[in-house]
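Dropping the structure in here first, questions after.
In this view, the complex is presented without one of its protein chains, the others remaining in place.
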Amino acid sequence: MPKKNSLTDSTLFMMFSYKGYLIRKLSSDLLWITIPSTILCAIHEYKHLDIGMNFSLPGLMGAILGILLVFRNNTAYDRWWEARKVLGGLVNTSRNFALQVNSMVPDGKIKDELQNLIGAFPYALKEHLREGVVFSDFSFIGDAMTEKLKSWDHIPVAINNLIQERLKMVLNSGGITDFQFLKLIENSDELIDIMGKCERIKNTPMPESHTYLLKVYIWVYAIIIPFGLIDTLGWWTILAVVMVYYVAMSIVTISEEIEEPFGIDPNDLPVDKICNTIYNNIQEVKTKSTPYSNYNNV
Amino acid sequence: MPKKNSLTDSTLFMMFSYKGYLIRKLSSDLLWITIPSTILCAIHEYKHLDIGMNFSLPGLMGAILGILLVFRNNTAYDRWWEARKVLGGLVNTSRNFALQVNSMVPDGKIKDELQNLIGAFPYALKEHLREGVVFSDFSFIGDAMTEKLKSWDHIPVAINNLIQERLKMVLNSGGITDFQFLKLIENSDELIDIMGKCERIKNTPMPESHTYLLKVYIWVYAIIIPFGLIDTLGWWTILAVVMVYYVAMSIVTISEEIEEPFGIDPNDLPVDKICNTIYNNIQEVKTKSTPYSNYNNV
Amino acid sequence: MPKKNSLTDSTLFMMFSYKGYLIRKLSSDLLWITIPSTILCAIHEYKHLDIGMNFSLPGLMGAILGILLVFRNNTAYDRWWEARKVLGGLVNTSRNFALQVNSMVPDGKIKDELQNLIGAFPYALKEHLREGVVFSDFSFIGDAMTEKLKSWDHIPVAINNLIQERLKMVLNSGGITDFQFLKLIENSDELIDIMGKCERIKNTPMPESHTYLLKVYIWVYAIIIPFGLIDTLGWWTILAVVMVYYVAMSIVTISEEIEEPFGIDPNDLPVDKICNTIYNNIQEVKTKSTPYSNYNNV
Amino acid sequence: MPKKNSLTDSTLFMMFSYKGYLIRKLSSDLLWITIPSTILCAIHEYKHLDIGMNFSLPGLMGAILGILLVFRNNTAYDRWWEARKVLGGLVNTSRNFALQVNSMVPDGKIKDELQNLIGAFPYALKEHLREGVVFSDFSFIGDAMTEKLKSWDHIPVAINNLIQERLKMVLNSGGITDFQFLKLIENSDELIDIMGKCERIKNTPMPESHTYLLKVYIWVYAIIIPFGLIDTLGWWTILAVVMVYYVAMSIVTISEEIEEPFGIDPNDLPVDKICNTIYNNIQEVKTKSTPYSNYNNV
Partner (left out) sequence: MPKKNSLTDSTLFMMFSYKGYLIRKLSSDLLWITIPSTILCAIHEYKHLDIGMNFSLPGLMGAILGILLVFRNNTAYDRWWEARKVLGGLVNTSRNFALQVNSMVPDGKIKDELQNLIGAFPYALKEHLREGVVFSDFSFIGDAMTEKLKSWDHIPVAINNLIQERLKMVLNSGGITDFQFLKLIENSDELIDIMGKCERIKNTPMPESHTYLLKVYIWVYAIIIPFGLIDTLGWWTILAVVMVYYVAMSIVTISEEIEEPFGIDPNDLPVDKICNTIYNNIQEVKTKSTPYSNYNNV
């Protein structure tokens, strides 16, 4: 299903209406970067000094710049897409967990608590990856449970601890068999894995040398490229420098945004929406499925 | 097994007979894009203004354009191929599930319902990914079951809920052992996973900045490139611009089509055919296998 | 272990002795493609019309062509390698299955049938992916079993159905425990998965737009490139066009061959050999292992 | 969440304050590499010998250099990222293991020992990958246990041996069921897998030919490139050579650093911090969870 492709009703529109998103972000840099090229153009045009050189060096450097940009862009996107897969796994595991608890665990207070805890985990994880868990996000687990969680530092681990304890209790009371217990525990393992993957993506920035090298390189390149263009472009050199700098830094900026995808930037993943989806799915399973006590009436 | 390669009987034919697919799609854009270059050519040819520049800037910009196009193309294809793998997994899991239900679950009404539900899941998933489940696609599950499903918002989850409930019922009635129950439940888990992966691919568009940046860039490029070509190409510049724009936008257009592969565009995956294949496989297992009651006559 | 590298005793030899494989395949195309460039050269040389242009446009187009060729080549190779992995998995799963049946299932008619069916599966799958199952390939399963299979449309699924039924029979007769049954069933699941992956690779051609776009592009390129070369190369232009076309179409042709790797083209996978290997491994396990009845004499 | 992007307050600052990290590392090389180009410039400028050539050869060689650099950079990064994933897996597995031991194993001395051993494993692994295990890192396991470990050569394997023995003891004493035993053993398996992956990354340097070829190539390139630039750049050639060499060797140097990520270089992974995180998580589970004896009071 192709999105709007027509140049006239879409691309042009986007260009001027996309709230100048990237342009605003890069505007102060763009201003600074015109200074050296403007000086150069002035010298070239008014003093008639022969400061141009042929295009071979900028061409060569452009190739290396391309290599660095491709690498930056791809690794950032890979990280973003991996994060999306992990969140997709969170949806799947939560649904599976909820369906299995529903069909295996006998009705009662513990079943309720389990379903609430499964629904609370995504909310806790989400804010754990941002600035600290917001307990009001999942007040549906009840005050008693909330109090228990508050004594922990690592809330998502705490939730899994409560889940596993409750599963052990159901096992001890004979509500589930040993195998069902292990099957259900596996879902909790999976939630821990997902949490760990999110933390890894969040806490592992790109190697600092890489980001450092690329930014320095773009900056140096923006200084050197006018020498290669001024003979043929004259005053237009300034525009050319601005354009090259803009595109290169756009890629860097977008990369920096999407490689930490759990935040609330325009390009970040719809984490809040995913949490709500999970909660709604669990609620639906809870309220619309056949009552557990009817399973024996075959 | 190479497909038709001969230029004469295949490529040429395709070019003129492929219903002008891409050309029709891009025609209005192509018209618009000729305007600036035509004006430029007219100025250059009639007014003899020296507006050309050497090719270094367009060359440099072309390299960056290449980077962006490669990225766009590869990510779209990866998504398409991942979607195909997920659908392949749907086929495999459904077959496995049907074979296992066939050999493990005792004959009876529940076995029938299970096999119907397994066959219905792909149809429900397919339309869930489009515009909403079409219940007549899988009327073979019977009206009673259809009614139960209609009370749910998320039909594919509902189907899995019905499957898991039925498995629990067979377990409670002693038809299968605890281990067989878990083995069968795993297939249902797998179906949920597959559904979640499809939803992820469907609901996660490329980061908007990326698609925005690329389209703006192609547009700007089509404005700038004539300055670099006009000195050597003259009026032919218009053709060159059209060609470059056509190829670049072809890649963008194809990418947009294939990255949402569950629809009904020419390049989308054969989802309907896959659903029918699964249904036929299940029917064959159901009708042609050895009756369950004969298993003890070894 | 490097293969023959020496230019003198290997590459040169290959070039002239490799049965002109690719050259024969592309020869009619190569003939056609020389026509426009020959006409162009004739006009240029005899009429002295200035139809050349500088190399910037062909250079730019060459870069985009490169992008498309890389993509075509890599996706085809990935598919080929994935197919090889899947076939490798077939070998592994069959060996595992045979070894486990050997050590777990009590001697008798059913054990024999199981081992024969495991050995028959690769042969059935192989021709199922080509033009239809050849029953004489695996006549060792006996006529009775062959008859049973013939009533099915999808023979590989039928074989797995027979396997799972037999495993259930052994379970019912007490020959294996419930867990051993599940362990053995998992091998059958794995065979179904492998079959599904093969079918996916076989039945999913590249998106038609991609292959269409690339061929048109190569063709257009072969028309345009002479204009950029004729000033410097003269009559040699024809040779240059032929060479560029040959290399580009070689990549396309090889890609088309290897991306459907289950056939019998020179570059296809050694499917028949793999089937025989599996059969021989199973036979060896069957005939050379310790008799099952000796397992208790520890 | 974009990091600081502004050229003025960040990039410039980094450039001069990043402790001249890469520049210091490469300084002696940079000195050496200026010698040939300086001699060349002197000859060219003072003797007026026509030693320049056009840029085609350096351009061609630059393309091949780019290929080698991309390859070097990507493989190093892939290794670094794989190492990060493995360490993330270590966090996940340790947490899972601790949670499961907590909910399954009855309180007592062995439970304590198990939790200590799980916490000790990351510390032992970390130094095993460096220069030898430092027992004081995990003195919390107690002197008796430390003594047992000291008699082994491969400490991380020894820790897993102690874990598995303890699990078997709990099984024999009836504290856990057979299935719980197997579930817990799987975590130990997983730790062994993680250890093996770390050892693989650590002990498998890039193929020596690759690193050799690339360094020779950069060196040769730095000799040849002045011939292509001297006509247009004059004395500036020296600066150009230094810049090209600096960027190329930066990529090589960063690659060498990050491809062995378990050390303590600036770009290495935060291994020590990860060990502490695991230890703290385990401590929290140990001290804040519901006492095991309360599980039956449902």
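By written order: A, B, C and D. Residues from 1 in each chain.
FYI, a contact is a pair of C-beta atoms (placed from the backbone, for glycine too) under 8 Å apart; a residue touches a chain by one contact, two chains touch by 3 or more.
Because the structure is predicted, anything quoted here is derived from the model rather than measured.
**Student:** Which of C:I33, C:I159, C:I185 or C:L229 touches the chain that is not shown?
**Tutor:** From the options C:I33, C:I159, C:I185 or C:L229, the contact with the absent chain belongs to C:L229.
**Student:** Using the touch definition from the top, which of C:L69, C:L162, C:I185 or C:C198 touches the missing chain?
**Tutor:** Of all options in C:L69, C:L162, C:I185 or C:C198, contact with the hidden chain holds for C:L69.
**Student:** In terms of residues, what is the contact footprint of the unshown chain on subunit D?
**Tutor:** 25-26, 28-29, 32-33, 53-54, 56-57, 59-61, 63-64, 67, 70-71, 75, 110, 151-154, 157-158, 160-161, 164-165, 167-170, 172-173, 178-179, 182, 185, 188-189, 192-193, 195-197, 199-200, 204-205, 207-213, 215-217, 219-220, 249, 252-253, 256-257, 260, 263, 265
**Student:** Provide the residue numbers of subunit C that touch the chain removed from this figure.
**Tutor:** Looking at subunit C, the ones touching the missing chain are residues 1-3, 5-8, 10-12, 14-15, 18, 21-22, 55, 58-59, 62-63, 66, 69-70, 73-74, 77, 80-81, 84-85, 87-89, 91-92, 95-96, 99-100, 102-104, 177, 179-180, 183, 228-229, 232-233, 236, 240, 243-244, 247-248, 250-251, 254, 257-258, 266-267, 269, 280-281, 284-285, 288-290, 295-296, 298.
The rule is simple: only the chains that are shown with their structure count from here on.
**Student:** Please give the intersection of the contact partners of subunit A with those of subunit D.
**Tutor:** none
**Student:** Taking all residue numbers at the subunit A/subunit B interface, are over half used by both copies (same) or under half (different)?
**Tutor:** Comparing the two copies, subunit A and subunit B contact each other through largely different residue numbers, since under half are shared.
**Student:** Suppose chain centres are the mean of their C-alpha atoms. Which chain sits farthest from subunit A?
**Tutor:** For subunit A, the chain whose C-alpha mean is farthest off is C.
**Student:** Measuring from the mean C-alpha position of subunit B to the mean C-alpha position of subunit C, what distance in angstrom results?
**Tutor:** One centre to the other, that is 23 Å.
**Student:** Hey, how would you classify the chain contact layout here, line, ring, star, complete or other?
**Tutor:** Looks like a simple chain-to-chain line, open at both ends.
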